[in-house]
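See structure below.
A single protein chain has been omitted; all remaining protein chains appear in their positions.
Chain IDs A and B follow the sequence of writing; residue 1 opens each chain.
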Amino acid sequence: MKVDPRSKMLLVICISGLALIYNNPLQLALLLAVSLALLGAFRFDIGMIGGYLRPLVSLLLILFLIQCLFTKGGQVWLTIGQLELVSSAGLIAGASVVLRILVVVNSAMLLTTCSSRDFVLGLIQWKVPYEIAFMVSIALRFLPLFRDEMQNVITAVQLRGVELKKVAWGEKISMYRTLIFPVVYRTMLKAQQLSIVMEARGFRAYPRRTYLRRLDLYWADYVIMSLALTVTVILLVGQIL
Amino acid sequence: MAQQGETMGRIIELINVSKEYLQAGDNTRQALADINLGIGAGELVGIAGMNGSGKTTLARLLNALLLPSSGKVLINGMDTTEPGYQQEIRRQVGMVFQNPDNQIINPIVDEEVAFGAENLNLSPAEVRRRVNWALEAVGLSDLCYHAPHLLSGGQKQRLAVAAALAMRPECLVLDEPTSMLDQPGRRKLLKCLLQLNREHHLTIIMISHCMEELAVADRLIVLHEGAVHMDGPPWVVFSSPQFTALGLKPPPIASITGSLVRQGHQIDKKIVTLEQMVEYLCP
Partner (left out) sequence: MPIIEIKDLTYVYQSGTPYEKKALEGLSFSIEAGEFVGIIGANGSGKSTLMQHFNGLLLPTAGSVLVKGKNTAVNHYYSELWKEVGLVFQFPEQQIFASTVFAEVAYGLKNLGLEQPDIERRVEEVLHRVGLNPEEITHLSPLRLSGGERRLLALASIMAMCPDVLVLDEPTAGLDPAASDRVWQALQDMQRDYKTTVIMVSHQADELILLANKLAFLEEGRLLAYGGKVEVLQQMARRDRDDWLLPDHLQLIYCLEDCGCQVNTDIISLEEAALEISRILKEPTRCKV
């Protein structure tokens, strides 16, 4: 059963939208479960999620701590002298922030289950201008390139004996600052080469262009989209009331 | 210098073409200086030269990716500096670049080939026809629905050729297409290009560092410091002392032929490729 990328896009919008409105960790956890279930349903390799989320762990931890420490209210769990450090409101706020980010990231993964080409086609058939839709797909294409260049430079540094794990935080930041320049430069070079190829193949040569394939919506798509919209509206209304 | 394009219809003409680049500190670098060149329909032309001799600049001038600082570049009579002609020029002169990975735009092989034809606003049926023809011409029909990034380097370059072919160009310009390929990949690409030239009469202009490849061309042009220094059949160019004086090395077979000729053997001076030599020694 092939699901149109537009259905998936709608699902992502609905789930992310709800995540932004919900404040309760319980509701957000449920949303997370739903997004994970959907990923499984669309045959996304759940094992890969760990790989995507690992770089975010430190960021999530920092956000959790900030929310925890700066949101006060409810039962106090940790004090140092007179200072109230951790309260239940803080814990709830921290958990909410973390879960919200996880929900948004996971639901965005849904979009990777369709090819970037289908994604672009879907956007175009929804009357998004071709250039913008194309920009989105090229951006998706460039993320792994960026990562490859980063890996290249990190290997270069390793070859000169620098063990990144053992570098102190302050020095690590200054090192990344120096390293980011060649990464960005080289990625931009690739982008430039790609744009030359696109120009050579007549990109935007004429005001209109045709498409080899068409995406059609099937009953499954209509079911998914109407269910998603209905459920979202109900939940939104329930939240407001 | 005999200009072979004279009797056949010239599809590419460079008239007093110069190109300068601005550099840091208000310097200008002269990439090309007063080039006059004509290329006829159906020719297989090789372009050689040291790094910095202007080969890549020349290639980019041929399909209006770059415009000359002075002089004119005419493609089938159309001036590349006229904005109205640029799109048609780009359709007529297809380009293949050096890095196989940086030329892939789409995630499926047939869509990659279709990209150019789609941009020309042709009917979907016509696009599909052209895609099938182009993939057939480069020998990649079996891989129609594969993901381009999983192909080998040689296959990716043939895919780039197919993507250019889908626009039905009159001429294909390849800028060091084999420098990132291994020998088997290089051989297959060359075989494909030769077939396109001999059977489909596609004009091909190939820039390369690999003299073995340029040996199969009808004509070899050598650039040095932005000027055309040599222009003639490969066997003439390779055997001239000017060739080595320009910092280039002839291919092994041409060297062997040269040394045999010098020793007084009755060997055909025109032998520059492996196939020719094997054919001659062991028919």
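The working rule: contacts are C-beta pairs under 8 Å (C-beta built on N, C-alpha and C of every residue); 3 or more make two chains touch, one makes a residue touch a chain.
Owing to the predicted nature of the structure, the values given are computational and were not obtained by experimental measurement.
Chemist: Out of A:L32, A:C68 or A:V153, which residue would touch the omitted chain in the full complex?
Modeler: A:V153
Chemist: Out of B:I39, B:A162 or B:M277, which touches the unshown chain?
Modeler: The single option touching the absent chain is B:M277.
Chemist: Taking the full complex into account, find the residue in B:Q87, B:N121, B:S152 or B:Q195 that is in contact with the omitted chain.
Modeler: Only one of B:Q87, B:N121, B:S152 or B:Q195 touches the chain omitted from view, namely B:S152.
Chemist: In the whole complex, what residues of subunit A lie against the chain that is missing from view?
Modeler: Counting only subunit A, the missing chain is touched by 152-153, 155-163, 166, 178-179, 181-182, 186.
Chemist: Mind pulling the subunit B residues that touch the left-out chain?
Modeler: 24, 50-52, 152-153, 176, 179-185, 187, 209, 212, 247-249, 251-253, 255-256, 259-260, 263, 265, 267, 274, 277-278, 281-283
Following the convention adopted for this analysis, only the chains that are shown with their structure count from here on.
Chemist: For subunit A and subunit B, what's the span in angstrom between their mean Cα positions?
Modeler: 42
Chemist: Can you name the residues of subunit A that touch subunit B in the complex?
Modeler: 115-117, 138, 190, 193-194, 196-206, 208-214
Chemist: Which stretch or stretches of subunit B touch subunit A in the complex?
Modeler: It is residues 63, 65, 87, 90-91, 94-95, 97, 99, 102-103, 105-108, 110-111, 114-116, 118-124, 127-128, 131, 160, 163-164, 167 of subunit B that touch subunit A.
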